[in-house]
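Missing here is one protein chain; the remaining ones are kept as they sit in the complex.
Naming follows writing order (A and B), and every chain is counted from residue 1.
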Amino acid sequence: MSVVGGVDVDRVLLKHGAGGRAMRRLISETFLAAFATDPPERAGLLGVSAMDDGGAVRLGDRWLVMTTDSHVIQPAFFPGGDIGRLAIAGTVNDLAMMGATEILGLTCGVVIEEGFPRADLERIAASMRAACAEASATVIAGDTKVMGVREVDGIVINTSGVGLTRRLIRDCGLRAGDRIIVTGTIGDHGMAVMASRHGLQLDSDLRSDVAPLAALIRGAIEASPDGITAMKDPTRGGVAGALHEMASKSGVGIEIVDAALPVRPAVRGVSELVGVDPLFAANEGKAVIGVRRESADAVLRALRAHPLGRDAAIVGACVADHSGTVILDTGFGRRLVAEPDGDLLPRIC
Amino acid sequence: MPLEFRDPARAAALRDALARATARVGRERVSLMHVCGSHEQAIAKFGLRAAFPPALDVIMGPGCPVCVTDQPEIDEAVALAAQGVRIATYGDMVRVPGTAGSLADAQARGARIDVVYSVAQAVEIARATTEPFVFFATGFETTAVATAAVLIGGVPPNFSVLSAHKYIPPVMEIVAEMPGTRVEGFLAAGHAATITGSATFEPFVERHALPVVVAGFEPLDILAALVKLVELVGRGEAAVVNMFPRCVTREGNVNAQRQLWTVFEPIGGRWRGIAHVPNGNLRLRDAWAAVDARRRFTIDAASLWRQAPSSLVRQCICGHIMAGIASPADCALFGAACVPDSPVGACMVSSEGTCRIWHEYGGVPDLRGAACPS
Partner (left out) sequence: MCLGVPGLVVEIDELTATVDFWGVRRRVRLDLADEPVAVGDYVLNHVGFAIRRIPPADVETTLALYEQLLKEANADLMAADVRGEIDAS
């Protein structure tokens, strides 16, 4: 065991899966080294080096987009959803973030702990079916494994998806002057799960926002096919994480306004109580969209016309200064939004 | 109700008043210190420093209980966890590194750690099991009163407390007495003062001839308190002024104080980055020995505390940074051997520590720039 300043550097830690800096380092040191293509990008192929929401291969005049996700959420059933709905929505949304709202097919692999209740499994499968219907997508292949007690925690679901799009939308296309839109209230999923996981004993109507966004995004793209310059779904690491990645990959700074961020009162309440910032809490039914200034209103209207986009709002803009950083206007001053690093934990101080 | 203290119009007026008050002092720099992680959190969260006049320096002192919990105290908790004892603690303690890792690291190796929001919750969890259950109690006096209350209320036989609680007023003395200190006034933590009362600071003010203003945590509270403190500094007036009257009285919460001192007594102890603080630690009184984890379990505390600080720790200048004498840029370890992933000193541990903030933001950025495009 190598210990540097008290940290075991020879082992993978929980923070390596939390969506922040540590995870990106793990990915680039281990997996990019193994899977990066040579050269990293070439015409007709978008590979792992881009670390975008999915990979893509040119197919005639379109792009074939592929993505995969593993879902390990605990608890498997949480207010507003379950691991099944999360699995389908997560993959559908990754495809949609690349512009691929026409989904060709999904796969579903499950690893189940011995003793897992059959009734729970049925509920999860039913959730997945309902989410597929909402996304007009179908699971066309799967795999099933069972492991011994405590060899895996409850259930792990991996989903992958394949979709087509004429125009590939990346997370690195922002330019100074572009507007930043979030498609609805932020932090719902992360706060709901954190509150129930850590037994904060809060009585609230906190619910996950988990939902497949294919139709919502399709409407936004149709409203302005060339106006959308970047998209990302703010899952682990929250809106802060997504904005940081988009800003640094695009080479711009981003400035957002606190008063413009849509936040549910219950999420604000929990945020005040336990000191967790909604900007860092995960979202599973939202998108962050960069859009050319002149197209912003059209995209916003299209989003708000859809049930999942009623609370969509323009929350900020891109600037040429302070490339890669995100600044928040608090209404009382300004501050930097830090890069998320590690799981959300309630604090006392 | 709390939203009445976030009115941007009143905040703007207070900001202007603060600029004028600072200008009236007429010096290039006015250095003030607060001693509360929540004050730093509020200042950072609302971006208030971008609105302070350039001559005003509001320094964060040793007011974050997460930061100042020293390595041996973490080691005790980690040692207990490694022994198979189930540990409950507050969320922000789980990642603080000890000599050989944090509680989170211990958890990765199989230890049972429960994160709780309240010590009362820890007692409930303990009641539902028979295994030994230790509450790793951290926090200042505002939090220690809760630990005292549950012990007085009665806990199940498997429950005990490993106290790393600390007491703030003594460390203000240390900072005020540090040679070369430039601090001219203190913002006192409003929630701790809710417990102890504003009178607690009167002897300090008399001894050191430095003004103390008790401040709340909303943007208006902080701005108004700073206006008052700068005015006192400008007039050379050493007084205690309570700018948080809705929560703080002169005598404080007598009921809570009684419970606190029934259970705890102050003893000297080591604070990370500050070394020895007389009367700065809260220890369970002998009458409560039965629920003191240090007396119930065999943790080799003596050898832990005798451990010579590593060469890295000896180079740490957190104490000077907290006193406002040095900045992170003055530290040889900053950004090299001392980074958020492997922190050496208190200021790098906490998300509210000066070094941590500097490191994350690449120095103190000038955020007084242009407003956001509309």
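Just so it is clear, a contact is a pair of C-beta atoms (placed from the backbone, for glycine too) under 8 Å apart; a residue touches a chain by one contact, two chains touch by 3 or more.
Just so we're clear, the structure is a prediction, and the values are computed from it rather than from any experiment.
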Residue among B:R10, B:H208, B:R283 or B:H320 that touches the chain left out of view | B:R10
By the document's definition of touch, the residue of B:G153, B:P203 or B:P278 touching the omitted chain is B:G153
Selected residue (touches chain absent from view) among A:Q74, A:T138 or A:Q201 | A:Q201
Hidden-chain contact residue, picked from the options B:S31, B:Q71, B:S102 or B:Q121 | B:Q121
Touch list for subunit A against the chain that is not drawn = 200-206, 265-266, 268-270, 272-275, 347-349
Residues on subunit B facing the left-out chain by the touch rule are 1-2, 4-5, 10, 13-14, 17, 20-21, 24, 36-38, 41, 63, 65, 90, 117-121, 139-143, 145-146, 149, 152-153, 168, 189-192, 194-195, 216-217, 220-221, 224, 227-228, 243-247, 252-256, 259
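In this section, only the chains that are shown with their structure count from here on.
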Can you give the whole-Å distance between the Cα centres of subunit A and subunit B?
-> 34
Hey, which residues of subunit A end up touching subunit B in the complex?
-> 3-8, 11, 13-14, 22, 177, 198-201, 255-257, 274-275, 277, 316-317, 319, 321-322, 325, 327-336, 338-339, 341-342, 345-349
Sites on subunit B touched by subunit A in the complex | 6, 8, 11, 37-38, 41, 44-51, 64-66, 90-92, 94-95, 97-102, 104-105, 108, 115-117, 121, 139, 143, 219, 312, 337-338, 340-344, 350-352, 360-361, 365, 367-369, 371-373
